[in-house]
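Missing here is one protein chain; the remaining ones are kept as they sit in the complex.
Note that the chains take the letters A and B in the order they are written out, and that residue 1 is the start of every chain.
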Amino acid sequence: MSYNVYNVYMHFPVLAIMTLFVGAFCVTLAGKHEKVRNVIAGCAVLISFTLLALLVKPVMIDGNIITYWMGNWEPVEGYAIGIAIEVDALSLFFGLLITIAVACSCFYSYQYMKQDDARGSYFTLYLMLSGGVLGIVLSGDLFNIYVMLEVMTFAAVGLTAFRTWNPNAREAAFKYLVVGSIGSTCALLGTALVYAQCHTLNLAQISAILPGNLNPTTILAFALLFAGFGCKSFMFPFHPIAADAHGAAPSSVSVLISGVFTKTGVYGIIRVCYFLFRSMGLTSVQTMLVFIGCLSMFVCVTMALNQHDFKRLLAFHSISQIGYILTSLGLCTALGIAGGLYHAINHTLFKGLLFLTAGSVLYATGTTYLEKLGGLARKMPQTTALFLIGAFSISGIPPFNGFYSKWIIYQATFEKAAGGSIGYALVTVVCVVTSVLTLASFIKVGHSVFFGQANPELGNVKDPPLGMRVPMWILATLCVLTGLFPDLMLRYIIGPATAAVLNSVGYIDAAMGAGYAEAHLADPSLLAAPQLISIGAWQPASWLVLFVIVLLAVFLCSLLSRGNSARGLESDAKHAVFFGGERAEYSHISGGDLFWGFKHNLRGYLGFMSRVHTGVTNDYVLWGVTATAVIIAYCFVTM
Amino acid sequence: MMLANYIGAIALIVIGFYAMISKRDIIKIVVGMGIVDYGLNLMIVSIGFNEGGTAPIFTFGELVSGMYFVDPVPQALTLTSIVIGACVTAMALALCVRIYKEYGTLDTHEIRRLHG
Partner (left out) sequence: MDIMNIDIMDILMYAVYILIFPGLLFTCVFGLWLAGIDRKVVARMQHRKGPPLAQPAYDFLKLLGKECIVPDGAARITFLAAPWLGLASLVVTVLFIPIGGLQAFGTGGDTVVILYLLTIPTLAMILGGSASGSPFAGVGSSRTMVAIMSYELPLILIILAVGKAAGGYGVTFSLGQITLFQYLTAPFILDWRLVPAAIAMLFVIPCEVGQHPFDVGEAETEICEGPLVEYSGAPLAVFKLSHAIKMFVMTALFSALFLGGVTTGMLWLDIVLTLAFCSVVTLVCMSLLHAISARFRVEQLFKFFWTVVSGLALVSLLLVWFC
């Protein structure tokens, strides 16, 4: 295995990032010509995606790690001064899912953003956001990650406040900026402290020097970096701003903020915990991550059940799913990492799809307020089908993709529990209960938006135009495919990425030269070859294919047997729900009225949660600062 | 001497967070964010300081081993951080202006349409 690939491939990552930033610049040059702007943006995202897709073979399959030194500033005497771009399977994994979401959302927004008045700068900000996100996951330099984090946050804040006609947008953007600044502050302070200890900012070199050298400064740095990236992944208790921002931003941007932006936080946590400090082996860090993950999972899913706005509900769900990912990554087993990464890509796909369907509803009806909608299934059949695919995926209904990753996560948590601690078995329980509550809240959305009685005010609503449907169908297809062929996914995508997470020696040596890790790692036991447990005892995929076959068979039988028994829709007394000749009254059971028995029993808890999410910026800052302080204190006590 | 810098930096950060937590005026919150930023910058630039070191401005010919100068990297970081901090402040103030136009107030307890 050769670590450095001195061929054309090594230029691809930097080109992928640059294309997006140059695209952002060119979009501004294009000025008022909307078509030109669209073409430039489309080309930029497609080129970026293609460049990364071409890297799949050398990085994922052949197992190379690509290191690119900006300006050819290679390390001198074992010190990396230059800025590196380093792409291992983990970076590429995140890069791929980012570019897929960015591309789909970009094409969707051509039509979708037509409703906005000031859309001149939309693609500038959009491409800046994409470039920033891609920069984070491909960069091999800690400070560069911080800068990209800020670029990304800026663009995201700008896009959150973008909709001039959305009265809540500015408020959401402001909260997002203020609370997000806590995360940025923590990340920068952590970076500075790491530099004070290591005198380098190169990820690979830090990974060689830091592990095993725990002193108060490094512990503080670890806690701060953890909190900083945690804030960017909107983990509990940073979640309220995510809900505000996702809800207020245009749907095509919500896809990025929820599906992509949060992943950078997850990526950062992986790099910090598994590489820079290699502290993931410590039980205390595992406990912290799993605890935060479970808390995010459960709190946000119950918050989602309370919501009355389609997009705000989706926003809470996205943090809940991030909770799954964090929990799974916190297990520090190969199975757990694989489950977390699998769920990460699934989350991007299905949450992207769901936000786009929410956008379509907004596009068609002008509102996402659940109580004002209803019965759209007849008027928007394709959107309904897409929504159902997304909802089934996120609820983990087999054979869609959410099921498989959740299945791995259950396996991983339960196997971890076999090691002795019953606490991890309870984690499995929390995961399953969260999954059920997720299903419940999507039943709520399905019932109050797509099914039930048609709201008479929504007379001439119809499916969105083709330009919006195609990206959604692409995402839906990917949801189904990643669910049906987990073997292939594990072999070619998840497996290499999981191996990369456990292979920090390879990561160090690729950048600093072979043998560097062995010479510099303080604790030689950390050099142990990464152990890859075979993932899963058996593959459910083939049986899930069976499910489809059975379904088709039964459908065929039903079509043959039904014959003439199903008639056309005649609007007569026979087909009315009520009789008596009176006009049917509009009596839709709206979303807020559902699940009464559940809400009644948990009214104390739900009411409390609803009350403490006050919407006051100060409170959210207080939560964030407190969380940071608690994390710091916890790290000092236990590490 | 450096201890004073660190204490000062941490004091600034704490004061900034205090302002962000307790002040109801959103302009004051923005000021708080600024103070946190200054504390941070002070911290970073102090990290790179070497007692008695010279300015790190050399050409390749002058550079010999054994020279003593302050670490230039944190200064570069500080510069970047200052720029970013200025952008954050500008953006936040721009949002404040818009919020004042839309809500007619700067009080965070009244700017809470999004809650629950």
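Details
Going forward, a residue touches a chain if its C-beta (ideal position, glycine included) is under 8 Å from a C-beta of that chain, and two chains touch if they have at least 3 such contacts.
From a predicted model like this one, the values you see are computed outputs, not experimental measurements.
The undisplayed chain touches these shown chains across the complete complex, A. Here one chain is not drawn; of A:Phe451, A:Tyr507 or A:Trp623, the residue touching it is A:Phe451.
Considering the whole complex, the residue from A:Asp62, A:Glu457 or A:Asp487 that touches the absent chain is A:Asp487.
Looking at A:Val76, A:Ala118 or A:Ile422, the residue that reaches the missing chain in the full complex is A:Ile422.
Within the whole complex, the absent chain has one touching residue among A:Leu15, A:Leu282, A:Leu439 or A:Met639, and that is A:Leu439. Interface note for the absent chain: among A:His33, A:Lys57, A:Arg378 or A:Arg611, the touching residue is A:Arg378. The chain not shown here touches chain A at positions 375, 377-378, 381, 384, 388, 396-398, 403, 407, 410-411, 414-415, 417-418, 422, 425, 428-429, 432-433, 436-437, 439-440, 443, 446-447, 450-454, 485, 487, 537-543, 545-547, 549-551, 553-555, 558, 561-562, 565-567, 569, 571, 574-577, 584, 587-589, 593-598, 600-601.
Just so it is clear, only the chains that are shown with their structure count from here on.
Distance from the chain A centre to the chain B centre is 29 Å, each centre being the mean of its Cα atoms.
By the touch criterion given at the top, residues 143, 147, 150, 154, 157-158, 161, 167-168, 170-175, 177-178, 181-182, 184-185, 188-189, 191-193, 195-196, 199, 201, 243-244, 247-248, 306, 312, 610-611, 613-618, 621-622, 625 of chain A touch chain B in their complex. Contact residues on chain B toward chain A in their complex (touch as defined above): 13, 17, 20-24, 26, 29-30, 33, 36-37, 40, 43-44, 47, 71, 73-74, 77, 80-81, 84, 87-88, 91-92, 95-96, 98-99, 102-103, 108-109, 111-116.
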